[in-house]
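Note that this complex is displayed minus one protein chain, with the remaining chains in position.
Up next, chain A:
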Amino acid sequence: MATQPILRYPHPVLKKLCHRVVTIDNEIHDLIRDLLDTMREGPGSVGVAAPQIGVTLRVCVVDVSASRHGKENNHGQLCMINPEITARSGTAVMREGCMSVPDYTGDVERATEITVRYDEPGGTERVITATGFEAVAIQHEMDHLDGILFLDRIVSLKTGLFRRKNYR
């Protein structure tokens, strides 16, 4: 398996609603390996969702353990199939950037604590409660499964929250 190129908006796949995984077979295991390889390769990346590499299935990976924002509080490497948020509480604003929308960042309001139910690659259902940066990262990746980019959730452009690195 290998690192896959990250699709960039306006690639149409990034705005698609992804399909549920019906059977966790070798194709899904291969997809997860690709997602993990791609996440590890991306500079500072803490998560990748299947549509970012062109696959419209509800699969994403998250690992904030190496990030300074998440190293104190995380569940390690998460491989999530058909994830669903069953509870959320609190809100906080964080400035997010995305590999599919390079050069832009925006302030996005997210829940500070979420409970997520998902299937693991082995088929077991798992439920975790994530907080802080890990919760933000999971919500960001799960948004990709619904065709939602952080640009859809920008709170305000008023205070210059939407910069370009240059004008060219």
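By our rule, a residue touches a chain if its C-beta (ideal position, glycine included) is under 8 Å from a C-beta of that chain, and two chains touch if they have at least 3 such contacts; residues count from 1.
Note that contacts and distances are computed from a predicted model.
Q: Just go with whichever of "ACT domain-containing protein", "(Fe-S)-binding protein", "Nitrogenase MoFe cofactor biosynthesis protein NifE" or "L-serine dehydratase" UniProt uses as the name of the absent chain.
A: The chain we cannot see is recorded in UniProt as "ACT domain-containing protein".
Q: From the list A:14, A:57 or A:94, pick the residue that touches the absent chain.
A: Of the listed residues, the one touching the omitted chain is A:94.
Q: Considering the whole complex rather than only what is displayed, give the residues of chain A touching the chain that is not shown.
A: Residues in contact with the chain left out: 42-47, 67, 69, 94-99, 105, 107, 133, 136-137, 140-141, 150, 158-160, 163-168.
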